[in-house]
Every structure is written in C-alpha cells, then in structure tokens.
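What follows is one structure encoded as structure tokens, with my remarks underneath.
Removed from the display is one protein chain of the complex; every other protein chain stays in position.
Chain IDs A and B follow the sequence of writing; residue 1 opens each chain.
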Amino acid sequence: MKRKAVTIQALLCAAALSACGSRTGKDVTPPDGKLDGCTLRFSWWGGDDRHEATLNALELWETLHPEIVIVPEYGGWDGWTEKVTAQMKGGTAPDVMQINYDWLISMSPDGTGFYDLETIPGYPDISGFDSEVLSFGRAGGRLNAVPVSISGRGLFYNSLVYDRLGASYPSTWEELFELGDRFSGSGAYPLDLDIQSGGTAWYLAVVYVQQQTGRQFITMDGHLGFTTEDLRAVLDFYKELEERHVIRTIQTRTDEDGSAALYQSPEFISGKVAGVLEWGSSVGKYEMVLPDGALEAGPLLTDGEHTGGWMVKPSLMYAVSAGTEYPDEAAAFIDFLLNNGDCAEMLGTTRGIPSSSFARERLENTGRLNGLANDCAGLLDSVDTVTISPYMELPRMKEYYNDAIESVSYGTADTASAAEALYSSLTEYLEKIRR
Amino acid sequence: MKTKTCNNPVGTGKYTGLLLISPFIAGFLLFTAYPFFASLVLGMTETAGGELRFAGTDTFKTMLRDSGFRKAVGVTVKYTLILVPLKLAVSLFAALLLNMGIRGIGVYRTVFYIPSILGSSLAAVIMWQYLFTSDGLADQLLGLAGLPHISWYGDGRYALWMIILLRLWEFGSAMILFLNALRDIPAEYYEAVKVDGCGSIRAFFTITLPLLRNAIFLNLILQTIAAMQEFSAPYMITGGGPMKSTETVGMLIYNEMFRFGDISMANAVSWGLFMLIASAVIILFRLTGGMKEEM
Partner (left out) sequence: MKAFRKIPAYLLLTLLGAVMLYPLLWLVGASFKSNEEIYSSAWFMPESFDLSVYRNAWRTVTPYTMGHYFLNTFLIIIPKTVFAVVSSVLVAYGFARFDFPMKRFWFALLMGSMFMPAIVTVMPVYMFWGWLGLLDTYIPLTLPSLFACEGAFVFMIVQFLRGVPKEFDEAARIDGCSTLGILVHILVPCIRPVIVSVSVFTFLWTMNDFLQPLIMISSVEKYPLSLILRLSADSTGDGYEQRKILAMSVIGLIPSVAVFAIAQKKFVSGITTGGLTG
C-alpha cells in the first residue's frame, strides 16, 4: 500500500518536474568555516530611499570583500511576495533575502525553508540581539532569519488641526471617544482607521480588547486566544468609533480616498483627517506631506489602569536560502548588513530602527536616531507590549478581519453574528495551517 | 455566407494542415496542458505539510459551497453582460464615424486608441482616483447637471460601473477590428442603395450590419472571454470592494494563488471559470450560428 503511494508520488513529481524536487531532493551545503570568492544574490523590496541606501551599502561591502560579489535584486512591494514564492517553490531563491514576518509561516512551516543560521560558525554575530528578538526569526526551533528591526504601531496626530480646535491628544480610550464629539462640529476627524492591506481598524480594536482582557488575540503558536465575546467586543469598539465620529465610516472613507493610501489623500493632506495609526518605522511618508513638524506622536492609549495590549513585531528580517552554495559568505554578508557600523550609518533607518545593538549605538552616536520613528519606539518601550503572532499577519486572516469590520460598518451584519462567523472562520483556518 | 466548396479546397495532403498547426499543438501541450496538470499536482502536494493527498473533489465541494465564489460568479456575469454590449456599440459607433471619409482620421484613431495603451497601470488607477472620488471630476460634472452625488467607490452598486467605464474607455482594440471590416465594404453597395433612395440609417441596417456579421461575432467572442477573465482592473482600482461587489472570479483565482497561497483552490476556481467561459462561448456560437459552416 505504501509502495503504491510512493510510486504515484514519483509519477506525479515527474509530471510536475522540479515541483517536488525543490521540497525534498535539495541538498543543503554545509558551511566550511571560511570565506571564499563567490557571487551572491541579494534581494529586497522597498521604495527609492531604501534602494539608494542599500546600493550605497553594497559599494562599501565591495571595498571590504571584493572577492564576494553581491548581485542586487530589488523592486517595489507590489508582486514581490509572488516573485519570492515562485523562487522558493522553484528552488531558485537568492542567497540572501529580505523577508516579511509572516513568510516564515508560509515559506518555512517546519523551519527547513531557510538556512539554519546557527549552524554557521561565527557568522552572523548575534550577540548584539535580544534573545526575544531573535526568537521571532525561529521556525521549528531553527534560526531561519534575523530581525532587522522591531516595530509597532503608534498614534500620530496633525498638531495644526488639534491646535486649531483646541484639542489635546487623547491618552485614554474615553478621551479618544470624546474627541469624536469635539471634532464632529468641525467636519474633521481626530483619527483614521482603514481596512486596506494594513488593516489598522482591526489592529486598534484588538489592542483595546487585549488591554481589557489581558488575553493575546492569536498566540505565537497559532491558536485563537480570543473568545467569541472578545471578537464581538472588538467589533463593538470599532462600530462605536464610527458612530461617535472618531473615524469616518468605511463608505465615506472609500468615497473620499478611493484606493489611494491615506498619505496621498487630500483629506489627510488638508487636515480633514487629523490622526493616523502607523508603524513607527514607516510614518515618514505621512510626515512628509504635512508642513514641517506638524505630525506628532501621541500617547499610547490606556484605560487609566492597564497599559498592555499594544503590539510589536519584527518589521523585516534577513534570511539565507536553504539552497545556497555559500552559507558562510551569505552569513558574513548578513552580519555586515546588521552589525557593521559604517553600513548602519549608510542604511540609517530605511529598514526601521536597527535591533542590532552595534548598529543602534552607531546611529545614536551620530545623532541619527531622532524623529517620530524614535518617539514611537520609545513609547512602545515604556509599556508592556504583546508580540504579534506571525499567524495574525497572514493575508487570509487579514481578509477575515477586514470582511467582518466591513460588514459591521455597512450594517449588513450585527456585531454578534459577525463575531460568530469570524470565530468559526478563524479557528477553522488556523486549524488548517498550524504547523 | 459562402457555401462550402469542398472539404479540402487547396490543401495538398491530409497532413499538411496538421503540420501547419503543429506549433500550436506543441505549445498547447507545453504551455497549457502540462502546467495545468502540474499545477493540480502542486495543489495536491502543497496541502497538509507536503503530504500527498488528493484534495480535488473536496476542494471543488468547498468552492461550490463558498459564498465568495458564488458571489464572484454573479459579479463576473453581470460585469460581462453590461460591458460587452456597451463596448461593442461604442466601438462600432466610433468606427462608423471614422469610416465616413473624414480628414485627420489618423489623429482620431490614435486618440481613440491611447486609453487602451494604458490598460490597468498605476497611471490609470491614479486617474480613476481623480475622476471618481468625492469631489472628483465625475461628481462635479454630475453637480453641474443638477444630478445628485454618487458614491462611486463606497457603494457596491456603482463601484462595478466604475470598472466598466474604465474598460469601456479602452475600446480601441474592438474599434480597430471594426474599422478593418468596414474598410472592406465596397463603396458601390452604398451607391446602389442611395439610388434606391434609402436613408443612411436604413443603409446601416440593410448593408453595413449584415456585412459586419463576422466582425461582430469575432469581437463578441474575444470581448466576452476578456471580460469574464477580468482581474487586473478591479484588483488595482477597488481591490474587489466594497463588500466584494467588484470581486470577479479572475480576482478570486489571483488571490487564492498568490495572496493566500492555496494552489488547489486556485485550480478549482480556474476550472470553474473555464466551464463558465466555455458555456458562454458555446451559447454565443449557437445563437449566432458562429462558424458552423466551415468548421
């Protein structure tokens, strides 16, 4: 019986060519403990700033290790997941990759999708990393990736609008609701939440309920920590934000902004929408479209008693492909990107505030750590944060949250039934994909 | 149409034809049949941690039960039923205007075609943004005409129309095919009816339309297939929203394949779409008498 199954599998594999080969037949090249001359492919996605800074850093690398040639492969975010997915499945992934947090689940469910960095002697130097930070890069107990930076969402406000209305930034949830009343007369809104790819609407409501209940929405090992009641509380919280004029309804928001991101929308630029929940590491684009210094970080909301519930996660990570022929060299290159002081200076905060203490110190000493990103990191440091589970970030999960929020916003479902439907979708899906 | 003269009018051997179409057969095997089969296999092996499991019928059942799939089919059919007739009418109308022997026809042809070049690129997305958001150009024009504000992006009833308008605006390719056909109608035909004292509208129905039958059929088939496979315009402009009102089957496949990484579901939905298009095309062939007489 078993032999039969194997034969069928072999036949199907032949049909799918390398399909199965990439999964089982690939040899992992063991490290040899020295650096040889070779060519490494390195891929990342990003915007112009990151491209430019990284290309500069590569020039620096060339002067240090002319024998190890780095071939850069980079592009915009759109379609990048698709590209890397194809490369991973086809066994043609670049030697070194910038990866996203949730890719660990989808591309390396058992920890064999990427190279185990701890098996490479000496490289990369992880002594500058917090062990908790490193644990984000582990899959199946193996160190698959090293987080470049840790980031969490914070609240940022347009000070010009707040000053004009004589309002101050909220520090409790109740104050946030009260702001809605104060703003409603002016036609402006104190905050913006969305159900686009970022899904800040769901995010803030989860923070609220996590703080109230002390439960983690989704645990690190992929179980739903919330009850149906908790999910209902999330949706109720969201609905109340809309009803009390804290945020625009989804319909109004979509009408006004279309598919554009908030920082490109006239409503944000003109100050009609005066607040945003954003990753500290990428708030720069909002800052840029407002007058200088107008955007300020506000306190992380509490209920006056608890401060927990706010979340952090590794914003980006570096990984080495499992099929690389040059593990030592790839690891040395990652080490350079993470820890080299000169490199850190060139890269600045284009990938967030570095988690590596070596890089961070260098930026501190040269006065590069300031501004909103740093303010946000400081605020998050001062509260008891929850780590975002990689499962929470999976695209299908986000689709479920956003659907629930949307149905509540449009009034096609009440929060109780939406919560029930959501509970069963989430548990069913987590069941299916848990590693 | 002409009657069939003989089975093998000019070909020499029985296999000449086969030889001529052999690139297609090879290409079909290599780039259509094989990848599909391989994709099915991938779908089967990907699930449950690389363990081989035949999930085919299960996936199909899940798909048919799934309200998302049923809704996407509804959206796709509605989209096709509205877009295709409108696009054919507009492109035929433009082609007729251009065929009136006017000066500067090249300029007009180019101008009419430029939107089609844009496709559903970022530029088109930004443009639609400008046209249809609140206070956008469309809204201002409606206001001038004394009509009420329309919630284009936020209301499911209108969001699909926004996509339809983009694709309608890009009628260039269909227009080109009509122009090709119109140019081949000999002018004497029109002279003849003019002598009979026919108006130009009657001439259109008695001469132009019947002679354009093949071109209309060709456009109908090509546009129907393209519309039913639509994914990039809603993907870029509305992301499928609001409330999935613009999520086409094509988009569903893309999402399953790339966003959610569920290859077997993507395959199942693809077969669903295949059946849908095949039945639509068969219906069209039946209704119009298609190419029966020659095939």
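Note that in this section a residue touches a chain if its C-beta (ideal position, glycine included) is under 8 Å from a C-beta of that chain, and two chains touch if they have at least 3 such contacts.
Treat the numbers as computed from the prediction; the structure is a model and nothing was measured.
Of the candidate positions A:Arg41, A:Lys239 or A:Arg396, contact with the unshown chain belongs to A:Arg41. Checked against the hidden chain, the listed residues A:Thr350, A:Ser389 or A:Ser409 yield one contact partner: A:Thr350.
Looking at B:Val84, B:Leu131 or B:Met162, the residue that reaches the missing chain in the full complex is B:Leu131.
Here the missing chain is touched by one residue of A:Asp49, A:Glu175, A:Glu364 or A:Glu420, and it is A:Asp49.
Along subunit B, the points of touch with the absent chain fall at residues 1-2, 5, 7-12, 14-21, 23-28, 30-32, 34-36, 38-39, 42, 94, 97-98, 100-102, 106, 108-119, 121-123, 126-127, 129-131, 133, 136-137, 140, 169, 173, 176-177, 179-186, 211-215, 217-218, 221-222, 225, 229, 231, 250, 253-254, 257-258, 263, 266-267, 270, 273-274, 277-278, 281, 291, 294-295. Residues of subunit A in contact with the chain left out of this view: 16-19, 22, 41, 43, 45-52, 55, 71-79, 82-83, 86-87, 89-92, 94, 197-198, 261, 263-266, 269-270, 281-282, 284-285, 288-289, 350.
The working rule: only the chains that are shown with their structure count from here on.
One inter-chain figure worth recording: subunit A and subunit B are separated by 37 Å, centre to centre, where each centre is the mean of the chain's CA atoms. Interface residues of subunit B facing subunit A in the complex, by the touch rule stated above, are 34, 37-38, 41-42, 44-45, 49-50, 52, 125-126, 128-129, 132-134, 151-155, 236-239, 241-244, 255, 258-262.
On subunit A, the positions that touch subunit B within their shared complex are 5, 8-9, 12-13, 15-17, 19-20, 23-24, 81-82, 85, 89, 106, 109-110, 196, 250-260, 395-396, 399, 403, 406-407, 410, 412, 435.
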